[in-house]
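Of the protein chains in this complex, one is absent; all others appear in place.
Lettered A, B and C in written order, each chain numbered from 1.
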Amino acid sequence: MKPDSVALYRKMLTCRRVEEAIAGLWYEGRISGEMHLGIGEEGINAGVLDHLGDGDAVALDHRGTAGMVLRGVDPAAIVKECMGSVDGLCCGNGGHMHLFSKQHLAASSGIVGAAGPAACGFALAAQQLRPGTVAVAFFGEGAMNQGMLMEAMNLATAWDLPVLFVCRDNGMAITTASASVTGGDLQMRARGLGVSGRSVDGADAEMVWRVAGELIDRARRGRGPAFLRATCTRPEGHFLGDPLVRMARSPLAQLKPRLGPLVAAARSAEGAPMAQRVASLGKITSMLGRAVRTELGPAHDPVRRLRKRLTITSEALVKLEHEVEGIVKDAVDKALTSETANEKESSRCGK
Amino acid sequence: MKPDSVALYRKMLTCRRVEEAIAGLWYEGRISGEMHLGIGEEGINAGVLDHLGDGDAVALDHRGTAGMVLRGVDPAAIVKECMGSVDGLCCGNGGHMHLFSKQHLAASSGIVGAAGPAACGFALAAQQLRPGTVAVAFFGEGAMNQGMLMEAMNLATAWDLPVLFVCRDNGMAITTASASVTGGDLQMRARGLGVSGRSVDGADAEMVWRVAGELIDRARRGRGPAFLRATCTRPEGHFLGDPLVRMARSPLAQLKPRLGPLVAAARSAEGAPMAQRVASLGKITSMLGRAVRTELGPAHDPVRRLRKRLTITSEALVKLEHEVEGIVKDAVDKALTSETANEKESSRCGK
Amino acid sequence: MREMTYAQAIEDALAQAMTSDERVVIFGEDVQALRMNLFARFGKHRVRQTPISESAFLGAAVAAAMAGLRPVAELIMIDFVAVAADALINHAAKIEAFSGGRWQVPMVVRAGCGGGYGDGGQHEQALWGWLAHIPGIKVVAPSTPADAGGLLTAAIADDGPVVFLEHQLLSEDWLDYLGSGGRSTVSYDIPVGGRQGEVPDRWVPIKFGEAAVRRRGSDLTMAGVGVGIHRAAEAAEVLSREGISASVLDLRSVAPLDCNTVAGDVARTGRLLVVDEDYRDFGLSGELAATLLEAGLTARYARVAVEGTIPFDPVRERAALPNIERITAAARNLMK
Partner (left out) sequence: MREMTYAQAIEDALAQAMTSDERVVIFGEDVQALRMNLFARFGKHRVRQTPISESAFLGAAVAAAMAGLRPVAELIMIDFVAVAADALINHAAKIEAFSGGRWQVPMVVRAGCGGGYGDGGQHEQALWGWLAHIPGIKVVAPSTPADAGGLLTAAIADDGPVVFLEHQLLSEDWLDYLGSGGRSTVSYDIPVGGRQGEVPDRWVPIKFGEAAVRRRGSDLTMAGVGVGIHRAAEAAEVLSREGISASVLDLRSVAPLDCNTVAGDVARTGRLLVVDEDYRDFGLSGELAATLLEAGLTARYARVAVEGTIPFDPVRERAALPNIERITAAARNLMK
């Protein structure tokens, strides 16, 4: 199997641009609350979801915007939803962590790990009502420590469900390096739950595509669940405005005000032995260092990587990219118009 | 390391006799509700708990009576508790699934899987307040599918806790053959959570003792959690009055009345294709067959097995057994006296 | 009309639903043994055994319902919902709202509840008021075979999530399983009309939110669900001999709650006594007080409910649950 790399690139670029647009709106204050984006994960999202068709289902986590785009949901409806518009995908009731499209059998959840059980339920319905269809769960490596997700893998084995469990492994769960709180090895853990699988570099979209294709195909043919672990890099940290990223990027404005209290705390008369305090400061420093270092270099950016490998003419590429920009601009324009039309000025946070 | 097999035998026999006495009281209607006993598991319970001392903690599940006896709780207090007496271990508030002894740092729970997190908490306190002490969790193989238990194993790894996770594997969770709903392999699952361990024949108390000794010793020395899986056979099924066991043992009284409706259901006009119905009946039959076959043969009975291997004189053995009978009889007498003394006739169920 | 036990009515209604709608599937721990007849008839795809993984299978029920099935997921006891509450309160209850009303979750959670058979405080909770606190979940608690079958039929037909609570003291299956275990040496105080009774030949759904008036009196109104309402009815008998005439309203569903019938009756009697096997505080009894006050009624009010963790000792267990002595005492007090 070989992907249509141009089409794949187009999808990935669409995700990237939609999410960048959402980021812009968020920074402008037109979107309230948290904002978790999948920038840096396009290779995984597109490489997997390219294999789905009608009747297939997807369970997404808090980072589900790209998944919805890739399943074919109108980007304008997604952007509007993020802005809380009544004509958004969920009438503005859900927001970016709670995107739902019944038509696409695509659901999300802000509860870490919930995608596992949800995918099992979708797969059960697939097995009974739509043989040959599958369900895919997306979640992070941090979610692998959530009981319900482990239970779900085991349930999928027990019921022989057509599920692909996709773990987007960026190594971090908010500020926690997942390796520091995760025992064993994720592949072994999955196998200990009866689910075997593969690990891939998620920045290599074509590779993800090939491996996911095999695993999904297997599930479609009734050969049970599979596990795909794909690594990735997320330049914006956990969410937009991630405090570690802010401190790392604007040490003067963001870090300095915290240093005083931090040093004072570390120096207090009472507390742990000094060696431990020093160790804590060391860990905090390395947390910040990691945030500084995490950037989407050419090797880690799935979009740039795939672009380089395309074999179309540069005219065709420019045209494609232009089209994508157009689609995204259009979606944002629609969202902004609808914001005004609905007199939703007041929907900006706190007004 | 070599166990003091006579002492070990004495402990196991005490558990057996206490639990038999409890069974007797239950059949007499002096104990209400469910009654889960550990008859058949003495090798595991004693082989592990023989290694604990002051400051060590135990988290038990719904099958915790023997564990309490082995930690040194007065058998009379346990029997009284099962009977709901105000002078029982927990003033009659807990019953057999909720036995607690603060003095022994021993706690139980009727919620499957809860022993895992509890042992982690005990181990955390051990690590911070009583270095060198350990915590042990007891649970069944069915509990290995409960999310919180898997989470707990991982947490123990992350925090490097001195815990021994003991899985008593009788292959059954109530009426469910655990293998039919459990993916992978339990040792691999534990390793996938960072906890390595060993599997042993739980009917071989000396073997359990040796392996548990090693693992507990390792935990005591700060080398982190371990997993012990020990197989066992439970002749009474899940609990006293287990319906499968009843049907298997008294087919005329217990099975026959159910057969009419069962066959009628299987023959109904509407339902699954016939082949599936036949398969269901086959599965039900084999469930019953398994209940018939499950008995504590000499190879599976840890008490008889260890007895055979003892090298003391038969006079000494008779004396020992006599003493144990005496202790248990005494406990039951005390419980019955207290029942009368407290005018607890009314405490019999439903009176 | 047929005569059935509470447990038979539930099984019969389930069988009827499974026959008339292919999308109905049941799953849970041990269901192939506990629901042997349904397993024999509908086979392993529609009667599915689960691992002891309540979070996974309740969560799966939510999505299965969203994707076209009508799952009836069994928690052995409602106490165990605590290990899987997320599926119910953060998902089943909220997805219709989150999706802007575009996606519904037609699932049933079936679970035993309630005490009186001596199993202790982690296995005898009622929790109906607790679950009803969360908007988006319906909670029903039938007290008779006819209601059990009719409400279950309605629950399966409902387009939203419904928690169906069957009382362990009314269900001979649960009671045999958890209580007597085949012993003839124990007996329980089982309300007769709850355990066995007439049921329709074919199940028709009973609308949620409609209380059944079990008895109409003039001095005070007693309201509740489950076994408590049978205790209230017994108490009403005793009270009537003392010249106190009590209404007994079986609410049948806790959410939705039939405020109108309660308010209407209390408007007549001027007194409300809530009989509740769930915990007293922040639950059904409080909600009924609020609806009275919201209706602008001034009434005398009392509640007989569970005030702490249910003790194991059967004597104290009985004292902790609403029993006829506590109910009559509270009623007499209200008449003072």
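FYI, contacts are C-beta pairs under 8 Å (C-beta built on N, C-alpha and C of every residue); 3 or more make two chains touch, one makes a residue touch a chain.
Keep in mind that this is a model prediction, so the values were computed, not measured.
Touching the chain that is not shown, out of A:93, A:127, A:170 or A:294: A:93 (per the contact rule at the top).
The omitted chain makes contact with just one of the residues C:71, C:106 or C:121: C:121. For the options A:5, A:128, A:175 or A:196, the residue in contact with the chain missing from this view is A:175. When the omitted chain is restored, the residue from A:112, A:232 or A:303 that touches it is A:112. Interface with the hidden chain, as seen from chain C, comprises residues 55, 79, 82-83, 85-86, 88-90, 93-94, 97-98, 120-122, 129-130, 132-136, 255, 257, 272, 279, 281-290, 292-294, 296, 298-303, 306-309, 311.
For chain B, the residues touching the chain absent from view are 57, 59, 88-94, 98, 100, 102, 105, 107, 109, 111, 114, 116-122, 124-129, 135, 147-148, 151-152, 154-155, 158-159. Think of the hidden chain as still there; on chain A it touches residues 26-29, 32-35, 81, 84-86, 90, 92-95, 97-98, 109-113, 142-143, 145-148, 173-176, 178, 180-182, 239-244, 246, 254, 258, 261-266, 268, 270-273, 276-277, 279-281, 283-284, 287, 344, 346-351.
Note that only the chains that are shown with their structure count from here on.
Chain B and chain C have CA centres that are 32 Å apart. Taking each chain's centre as the mean of its C-alpha atoms, chain A lies 44 Å from chain B. Centre-to-centre, using mean CA coordinates, chain A is 41 Å away from chain C. Of all residues in chain C, those that touch two or more other chains are 45, 49-51, 53, 55-56. Each of residues 147-148, 151, 154, 158 in chain A touches at least two other chains.
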